[in-house]
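Every protein chain of the complex appears in place save one, which is left out.
A, B and C label the chains in the order they appear, each numbered from 1.
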Amino acid sequence: MSEENKYWHILDEFEPVEDARTKETLDVPVDASSRRNFLKLLGLGTASAELIASCKRPVEKAIPYFIKPEEISPGKAAYYASSYFNQNEFSSVLVKVRDNRPIKLEPNPKSVINPSGTSGKVQASVLDVYNVNRFNHPTKSGEKIDWATADQEIVTQLRELANQGDNIILVTPTIISPSTQKLIAEFCTEFNAEWQVYDAIAMDGYREANRRVYGNAVLPEYHFDKAECIVSIGCDFLGTWLSPVEFSAQYAKRRDLRKGTHDLNRHYQVEAGMSLTGSNADIRIRADKNEYGRVVTYIYNHLAAKNGLPFIESKPPTAELAENLSGLLSDLVENKGKALVVCGDNNPEYQVIVNGINQMLKSNGTTITWNNNYNHFQGTEKSIDTILKENIGAIVLWDVNPVYNHPSADKVKAAIEKAKLSVTLSSLPDETSDLCDYVLPSPSFMESWDDAEYKKGVVSVLQPTLHKLFDVRQAQETLLSWLGNDTVWREYIKNNWLANYYLLQTTTLDKDRFWVNVVRSGEFVYDVKSTLLTYNFDEVKKALVTVSKEKVVDGFVIELVENINIGTGHGALNPWLQECPDPVTRIAWDNYASIAPSIARQMGIKNGDVIKVGALTIPAFVQPGQADHTVSVAVGYGRTIGIPKELVTGVNAYPLSLIQNGFRLNSVVGVSIEKTGEFEKLPLVQGHQSQEGRPLAREATLKEWKHDHHAGNEMHEVAEHHATSLYPGHEYKGHKWAMAIDLSKCTGCSACVLACNTENNIPVVGKKEVLAVHEMAWIRIDRYYSGEEDNPEVVRQPVMCQHCDNAPCENVCPVAATNHSSEGLNQMAYNRCIGTRYCNNNCPYKVRRFNWLDYTGADSIPNNRYDPANLTVDLSRMRHNPDVTVRAKGVIEKCSFCVQRIQEKKLNAKLEGRQLYDGELQSACQQACSLNAIVFGDVNNPESEVAQMMKDPRNYHLLEEIHTLPSVGYLTKIRNIS
Amino acid sequence: MGAIVYGYFTDELDLLHGIKELQEKGISIEDVRTPFPVHGLDSVLKLRRSHLPKVAFLAGIVGLTIGMGFQIWVFTKGWPLNFGGKPYMSIPSFIPVAFELTVLFAAYTMGISFLVRSKLGPGQIPDILDEKVTDDHFQIILSEEKNKMNNEELSAALAATGALDVKLLKGEQ
Amino acid sequence: MSHQLFKVQSLLNLSFLALFLFSCIAGTAKSSDSHSGKHSRSDVKQGERYYKGLLPKASPNPSCVSCHYYKPADTINWNPASIEIAELYLNKSSEDLEEVLLSPFGKVMSVAHANIDVPQDQIQYVKAYMDNLAENGLPKDKPSFLKLLLFLLIGGVMTWALLDLIFFHKVKFKAIPILIILLALGYQLNMAYEAAVKLGRSDTYQPDQPIKFSHKVHAGDNKIDCMYCHHTADESKSANIPSTSLCMNCHIVVREGARSGKFEIKKLVEAYEEGRSIEWVRIHQLPDHVFFAHAQHVGAGKLDCAQCHGAVEEMHILKQENDLSMGWCLNCHRETKVDFEDNEYYQMFDEFHKELSEGTRDSIMASDIGANECSKCHY
Partner (left out) sequence: MYVSPVREPLINGEKSYKDITDDVIAPIHSKPGKFWYLGIGISSTVMLFGFAMIAYSIWFGIGTWGVNRTIGWGWSITNFVWWVGIGHAGTFISAILLLFRQKWRTSINRAAEAMTIIAVMCAGLFPLIHMGRLPLGFFIFPYPNTRELWVNFNSPLLWDVFAISTYLLVSLLFWYMGLLPDLGTIRDRMKTVWKKKAYNFLSFGWKGSARHWHRHESMSLILAGLAAPLVLSVHTIVSFDFATSVIPGWHTTIFPPYFVSGAVFSGFAMVLTLMIVTRKALNLEKYITVGHIESMNKVIIATGSVVGIAYITELFMAWYSGVEYERYAFVNRALGPYAWAYWIMMTCNVISPQLLWIKKLRRSVGFTFVLSIFINIGMWFERFVIVVTSLSRDYLPSSWTMYKPTWVEVAIFLGTFGLFFTLFFLFIRVFPVIAIAEVKSIARSSAKKFIGKSVRNDQPEKH
């Protein structure tokens, strides 16, 4: 009997049998590893063991279902529409469930929000569900307690406190669930409680600015696809700002030279630290973080002067900066009505001015619309103020962690400790839950029922795809129980939907049918009436005056940024996200202070030198393109609780953030840098920054491309015609799988990396092993700098196995473990591999990965596991894709072009007796890419998109001059610069 | 086996001289034992050229055929696989293994043939008449059987060549 | 060279000897089982003698063991095994046993037990024997060392021959020891080769199942289609072992077998009532790194189940017919034609279609379209 099934049995004890899925085990044999190990050991002594005669085959059980549920066939995946919402990140998803375990999240193609891709965090969230550190039962002061007792005690105390007139505060993160909001309202009324919303990263300044200028405290919809000219002032809209996956898709639409218009948008980025968005900008203008105010004022004044509107004289930015901005200004003027200016600073004054700029540019209605406003980022500083008030009676903390991520953490901690009753409703232990009297754990989102209205007018459903793994209860169920409401939470949601949304649709009259349809499709869209905007110019004027009076403080500015994977700190608990290197710095498993090369040279600082900057002691990283007086530090690191020891990395930068006029600013001015003399090696995945003049990631400007579509790709012709082989080559009679990657579109967001991790059971190796250059990712995103170190141009190139037709790796494998299939795949038989690593050496692309240690527990030798992230325990093993072998120690692995998907789709086509159609078969990386930069398909089918792309004049192969004939094509990056 | 007569020299040139003398008397020589291969001895004794080189050559051919044939069979009939776009039968790739097998077969067949032909092998108990033949004695052995002379005549003839310590060993009748 | 061989040989023999001794010691340590205190040893012995029919004088009844074998039998024996009965009646009194024995309720059992008359005291003894059996379980199978002994023996002969050849020279003709060595070595190598081939193979595997389920009765006699129970074979990787509820589709009515009576079916019914799945013993099992899809073979390839599983409809006890080795798969792929005409999917193989229509090729084998490539099964 498998150990993995232990969890199923545990859940049986607590869950009433609702449907058949809970009860049974599978007819898939689970504990095959013992037999495999056994056979491997036999390999050692070969035949001798058999001669002993007593070695019988171990008996394995094949246990069928008790009642087989109709929708589940063992060995076949089922997909459920659901949604992901965590820390202000939303995604509409399909959950792939194999044998009752959710193993992968895929974008919901029917979604209006993210039909074509997800973020990396969404991809990695599968691992969160199987996190071994989750609370698995309710506790009171650390002692196990049962739900009934806990409920009774808490309710009694709550009522007592309410009667005494003490404060009862419920602190939640942004809740976008309409049903939950309703429930919370009920709770507040019943217990006379106060509901506060707290977010680690605040956008209340934006709402405030919109309230001031337009009288509407909302976050509007942005349309990057409708903008000819995008100006972003320190706004990482492709990485972490507001709704990056949506924006990336929009952005990519205007970076498509094959389908879209030939006029790319032009993207200006004015920023201090090199962000993901900045590194993709056509023109990146360096400005220190404390110059943003002057930059927006300057832009405003310039446009106002052009439009004959009044402006406030203010200190212009430096002459150099003003000169750099001249192109931007003229482009903005030219593209009036088709321009979009965004600023990534929570300072409401700046946002008011940006609103003024967008008003002048007539962006409202075109690139900014005010209908389907975003509902997330509702948190305000008021929440912390409320907590810090005297005499808190009871505080209920719902998945918030201000003790970790608020600058006044000490005060918050004291306040919670002082409260007469503190309850946490989190699923994972954290710095805040550690202080609470009662821990009433909630399950992960994949075990929960919920709904979500991320954007006004688009309501999504979350449905469980896994039975609760532990003795946990959804926070909503807890509230229901406290309210004494017997309604099942799912019914509560359903009733709420029937009351609110059923009436908004006309497709069906049957209420149950409506509900089933919604659950099946995952989303419900209704029309939102547009709001009339009134523009309040006075506020803009006021803001201009305030900003112009800003003092210039000497010293460095620390800019707090979000890492695309780690986010606000939740990602720090996820080993996949930790191990995925930052797309800009290519550092995994750590945070650091990015400093400008000029400063580094001046002060003699090298990568990894530990510096004291402000209150932080942190290793320095010399970042090309960093503004001279800005030091960028990522938040989200330095978490210590709820995380295995090995995963504790970096320094917590939240205490540095500044609260100004009640708004949280992610920067602090006037700090100095000191060297400590210590050194800490940074887990840098890519050590070399330059292409050394090699034609690897090729690029051209839009102008050059318009003149000649081969621009920047002249070498391709040469290689195609001059590199030939002595041998005739093999024919590919059926399919020939190929992939094309559009470098113009790839932003480097790393969603593909994480999707590949999830799909292909790629092990996590941990910080030490990354430092030893042993990382395992099958797809990596190379990042090269060119030009000046002060402000370099950046080009990115995702590199995975190129599936060369003349593969150098295949020739050298002594045991024929890797060879070529008739469909053009470079196949890798793990079970044949003996691990000479010759193929890896002979791979010019260095895409093969070796299992240096027993990362997965699949090795036959006992007691040698290397698993710092605790991913080989039964619980986390449930994440594995059963269609992909878990590789043992000493075996080479690499990208397989998702051959398991190829096989599955081919089989489906055969079963249905039809041809495979183009686009049906998507690799995991392609599926996760919201920009559609990766296209996979059959190049032997001339109509397929990949075949078309291969014929594009921009197409070339990496290192084509050595005639390896890769199956992966790259399309040159086209920059829209004049 | 009949009786044998043997004696030794301390210098290889004396040995060669002695053999000549005996041969001139029409005495056929049963065996000569020396501590090292004496230059010119084989021509004096009129030893036939060894067949070992031919054995080696044939074995080499067999090795080559097996090596080449097996590789070609595996990659064209057994299980043709596409390695790096090379044709299934990529002869240049097969040369190293075929060569090594040629050498291996030739060397070992010859080595074993040598041992078998010379009746040498582990556990062989040699008929050593004088332990010093592996040191500095050059020994001539004459057998009664092969010569139409009796022991005394043979001993005398051997002694006459200057051989030292001529002895007679009676064989089993 | 031969002195080296000798060394290797003796080393091998030594290691086998050590293993042998070790397993003997381990074996004896386990085999001493305890005697339960519930019944006296003599009662148990007496019961065993009666059960096995080892009586001083001829009994009018056939012995119990002639129908109720100790363990679920190797070749199907429809009657419950003694161990099964013992476990069933462990917590019941001997009167219960007597009642069932003498006045059975099932049709099959009534016929079988029609003329049986067992004195009450004997039933008590038998019950004692059975309780003892249920508590201590069946005696463990002792591992067979026959092959190992043979191997060692041959090794010994060979060593002797080698020693003689080198040192003793007792045998006059050298050819004899040489011949012995060659033959012995050849035999040993053959043994090792056969053992190596068998490694990880489990053809002829035919384990006892928790229920004496007969494929012959179901698929053969009653002509139930394979796909009735294994209904995902044509659409999923797994063929699906029927769930308890699926069995009950028929067995809700069929409660007594023509041969097995009620005993076996009762196990199923009990499992159903208790909401349990039957824990079958898995027979056909591929290693983890092999991704086999039933759907490909049954659904797309339209293969007959029997092609891999043998004549299941003739098997009372299911047995693995083929060794399921990689070579076996490959050979079948080389010999199996692909349905190029009817299945639209294969339309894209233009060249093959051309060759087929031109007549330069009369069929396309699975291996022609890449069925024997690594990544078809290993990924």
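Just so it is clear, a contact is a pair of C-beta atoms (placed from the backbone, for glycine too) under 8 Å apart; a residue touches a chain by one contact, two chains touch by 3 or more.
Computed from a prediction, not measured in an experiment: that's the story for all the values here.
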item: Displayed partners of the chain not shown (whole complex); value: A, B, C
item: Candidates A:Y79, A:Y838 or A:Y917 - the one touching the absent chain; value: A:Y838
item: Given A:Q196, A:N811, A:N826 or A:S944, the one touching the chain that is not displayed; value: A:N811
item: Which of B:L47, B:I61 or B:L164 contacts the chain that the document leaves out; value: B:L47
item: Touching residues (missing chain, whole complex) on chain A; value: 40-41, 43-44, 46, 686-694, 696, 769, 772-775, 780, 782-784, 797, 799, 808, 811-816, 819, 832-838, 840-842, 844-846, 849-854, 859-861, 864, 866, 888-892, 958-959, 962, 964
item: Chain C residues touching the omitted chain (full complex); value: 3, 166, 197, 201, 323, 325-328, 330-331
item: Interface residues of chain B (partner: the chain not displayed); value: 11-14, 16-17, 20, 31-42, 45, 47, 49-50, 52-53, 56, 60, 70-71, 74-75, 78-79, 81, 83-84, 86, 90, 93-94, 96-97, 99-101, 103-104, 106-108, 110-111, 114-115, 117-128, 131-136, 139
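Rule of thumb we're sticking to: only the chains that are shown with their structure count from here on.
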item: A-C compared against A-B, more contacting pairs; value: A-C
item: Centre-to-centre distance between chain C and chain B (centres being mean Cα positions), rounded to whole Å; value: 60
item: Inter-centroid spacing, chain C versus chain A (mean Cα positions, whole Å); value: 51
item: Shared interface positions of chain C, touching two or more other chains; value: none
item: Per-residue overlap in chain A, given as positions that touch at least 2 other chains; value: 819, 821-822
item: Residue ranges of chain C in contact with chain B within the complex; value: 1-3, 165-167, 330, 372
item: Parts of chain B lying in touch with chain A, wherever the complex brings them together; value: 81-87, 90
item: Interfacial residue positions of chain B with respect to chain C in the complex; value: 79, 112, 121-123
